[in-house]
Each structure stands twice: as structure tokens, then as C-alpha cells.
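Here's the structure, in C-alpha cells; my notes come after.
A single protein chain has been removed from this complex, and every other one stays in its place.
For reference, chains read A and B in written order, and residue numbers begin at 1 within each chain.
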Amino acid sequence: MALLQLAISTRGQGLYEFTEAARDFLRDSGAPEGVMTVFVRHTSCSLLIQENADPSVQVDLMAFFRRLVPPTTDPSMNYISHRDEGPDDMPAHIKAALLPVSLSIPHAGGRLLLGTWQGLYLFEHRDRPHRREVVLHV
Amino acid sequence: MALLQLAISTRGQGLYEFTEAARDFLRDSGAPEGVMTVFVRHTSCSLLIQENADPSVQVDLMAFFRRLVPPTTDPSMNYISHRDEGPDDMPAHIKAALLPVSLSIPHAGGRLLLGTWQGLYLFEHRDRPHRREVVLHV
Partner (left out) sequence: MALLQLAISTRGQGLYEFTEAARDFLRDSGAPEGVMTVFVRHTSCSLLIQENADPSVQVDLMAFFRRLVPPTTDPSMNYISHRDEGPDDMPAHIKAALLPVSLSIPHAGGRLLLGTWQGLYLFEHRDRPHRREVVLHV
């Protein structure tokens, strides 16, 4: 068994890919077959597996989630009470509830069994820069 | 390997924390390093990892999901056909689809690698009291 704590520096809301770091970790671990667990240690960002080919998919995804859970400056969010850290604070917690905090990805022959178009992302929901910790385990 | 079936009694919609029960189970198991799997055996409640510091986060989370998936007495839910067990019936199934049924949490040195602010919750979506079963495995 092997464990890696991966640090990802974010610069505002968006998707930060770490597929290569996960592949490197799996290769270095020498694990022949099993499951990689990915876990994010925060309540205001998420994990996401999504298309890594066409960048417009990511733009549209961001736009959808911003409409589903707008900043608390939006009148539709008047009922929100938790506003300590600005208009992106509570929406970040809500998106962190809607999107995955852990992923389990089978691997075999030293390769993650991701589909052709699947990339691994940290989905940052906060505006200000953060240092995020993702735990990888095989 | 160790397995625990945890029973959680709920008294209406809300978040029921079981972080301590998961920590106790991990310690009692003596497992040195690996992954804890958490699984809920129902289709009308969910698991959730969320902030356990400021209670207003939980109030706002509940309010968001009640607006996203209102009771079927709300006119916006006129299209819903499954109403056998009352206005909270089908909304509970929808929220159970949107939120996690399983979680995978790495652990090392006898400790769950949860972040500082992360707590483990059962998210009850039904109004009436229920006895919920959560399976923990390390």
C-alpha cells in the first residue's frame, strides 16, 4: 500500500487537472492491480472526473454550476445566512456537497482504468488562492 | 478487515453526525493504513462530508436542497407522480440520487485523513423518524 498527499495551488474558481500526478503515483507505487482512492480534505472544493478534450465543456460546466448556485450577492440567494468569507463562501460549501469528495478508480497492469476522455480534476469553488490537499491511496 | 453496521435514528430532515463512531470503529479495528468505506443502505437518505464548525452552514445547506427539490405540495413539482408516502417521498429519492451513497476515506496511523473542518453526516431526507443503517468497512 502507498499513500500520497498531493498539494494543488489554486488561483480562483476553476478546474485543475492532476491526472498525470495520479498516473505517476500509481507507477511509482508498483501496485499491480487494485483500486486508487482519491480524497479531497476540504469542504469548499471538489473532485471531478470530466472530459479533458474540448475546453468548452469545462467553460460550460463552470457556467452551469454558477447558475445553479450563484454568489450570495445574487437576489435568489437572499435566504443564505453564512456569509463570513464573502459571496463565494456558502456557494462553495453547497457545490462541495453536490460534487464528489472521494473517487475510487480501478487500475490494472500499472494503468488507471480511466476512459479515453476522462481526466481527474480538482474543482476549486473559492475566488481567492488556496493550497488544496488531495490524498491518493493504492 | 473489519465491518460495522451502524444504526442511526433520525427524527426528521437534517444532518446527523457520526464522525466519532467512525473514528472509534477505526481505532477498534487496529487497521494500520488503508481506506474506510462508508455506505448507506437506503434510497431516501444520503451521506455527506461537510463543515462541522459553523452551524449556519448546515442550515443553509438544508435550505438550498429544499429549494432545489421542494416538497411535492409545491406547484413546481406538479409533474411528480410518485406520491405514495407524502410530499417528502419523491424529493427524498431525488436528493438521494444527487448526494453520495458511498464514501472512501483514506486512513493512516490509526487516524482518518479527514480535513480539519470535515465531519461525517447522515443526511436524512424524510420527515418521519427512521432507523438508518450505515455500513463501515476497513
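Side notes on the structure shown:
As a convention for this text, contacts are C-beta pairs under 8 Å (C-beta built on N, C-alpha and C of every residue); 3 or more make two chains touch, one makes a residue touch a chain.
This is a predicted model, so every value here is computed, not measured.
Seen across the whole complex, the unshown chain contacts chain A at 33-35, 48-51, 54, 56-57, 59-61, 63-64, 67-68, 98-100, 103-106, 108, 113-115, 117-118.
Considering the complete assembly, chain B touches the hidden chain via residues 1, 3, 37, 39-43, 68-69, 79-82, 84, 90, 93-94, 96-98, 100-104, 133, 135, 137.
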